[in-house]
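A single protein chain has been removed from this complex, and every other one stays in its place.
Every chain is named by a letter (A, B and C) in the order it is written, and numbering of its residues begins at 1.
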């Protein structure tokens, strides 16, 4: 069992103990995920890129950013668990794909998107 | 090294090889994360909750949902890496906290939020 | 002057009086907009579609939804003002386009997306 499987299991138990599976449709979990991502982004919205690089030096802000990123991660794990998606495998495949799509010579130093 | 550390390392190399670290400020990565979460939610927006539970039975839709969830996960890992947040530890602490906050008797079967 | 121009003007004055123009780059405003949209979606995430149709009957919830939709609207207006986008014209053009793209016979009763 990977450490992500272990997290997924804790979340499954957490939901079961509260009879919350009824709320945890993929649709609702996707909404919750985006809601948490929205909270995360709110912490960064008025910061310059430079300020955003040092958020962890402010203890209170660091605490919030950490908690919000954890929330995003937890909903990602929970949603993947429900959809029976192997998150690690899917992630590695995506990097494989991106390595092919964004070859290092063409995309060096440019944020331009590759044609699909 | 955990499997998440391993992913983070691949992403670090991926960015370095393309000279993309300049784009990967926490601010920008938070934006990218929310953008991917938005793509994920688009797959679910017109589905009934019941339909959303069977998205993985449609091969094409399953493929997209899997890829978009992977993107969300990858930006979460990348952002955590940059901010030096231990994602697994932060996630477990968040569940610990939620276990205290949402006691099983008060919150059984209700989606009401706990007072902060 | 349309009522949207009037809103834009109030927002311009509001920002100027607080010396907040420095924060109001299009990038930051787009983030703020998505953050508010995330707050809006949080109100709906655990509701059934049917429950979501009656949110305005709950006074407290109605108040929050109204305030959050107003926030989304205000950032939309502010961003459009900064980018010199005529929001009403752009909106009408988008409907024109959608009328062509989603002809009533092919798309009757189906949420399938039109090919681009």
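Points worth noting:
By definition in this document, contacts are C-beta pairs under 8 Å (C-beta built on N, C-alpha and C of every residue); 3 or more make two chains touch, one makes a residue touch a chain.
These numbers come from a predicted model, not from an experiment.
Considering the entire complex, the omitted chain makes contact with A, B, C. Subunit B meets the missing chain through residues 23, 28, 31-32, 34-39, 41-42, 44-46. Where subunit A meets the omitted chain, the residues involved are 27, 30-31, 34, 38, 46, 48-49, 111.
Not every partner is drawn; the one left out touches subunit C at residues 2-4, 7, 10-11, 14, 17-20, 22-23, 25-28, 30-31, 33-34, 37-38, 40-41, 43-44, 47-50, 52-53, 55-56, 65-67, 69-74, 76-77, 79-80, 82-85, 87-88, 90-95, 98-99, 102, 104, 107-109, 111.
Following the convention adopted for this analysis, only the chains that are shown with their structure count from here on.
Subunit A and subunit B carry the same sequence, and matching their CA atoms takes a turn of 180 degrees, rounded to a multiple of 5. Although subunit A and subunit C carry the same sequence, what matters here is overlap: shared residue numbers make up over half of all numbers found at their interface.
Between subunit A and subunit C the centroid-to-centroid distance comes to 25 Å (mean Cα coordinates, whole Å). Those residues of subunit C in touch with two or more other chains are numbered 31, 34, 38, 46.
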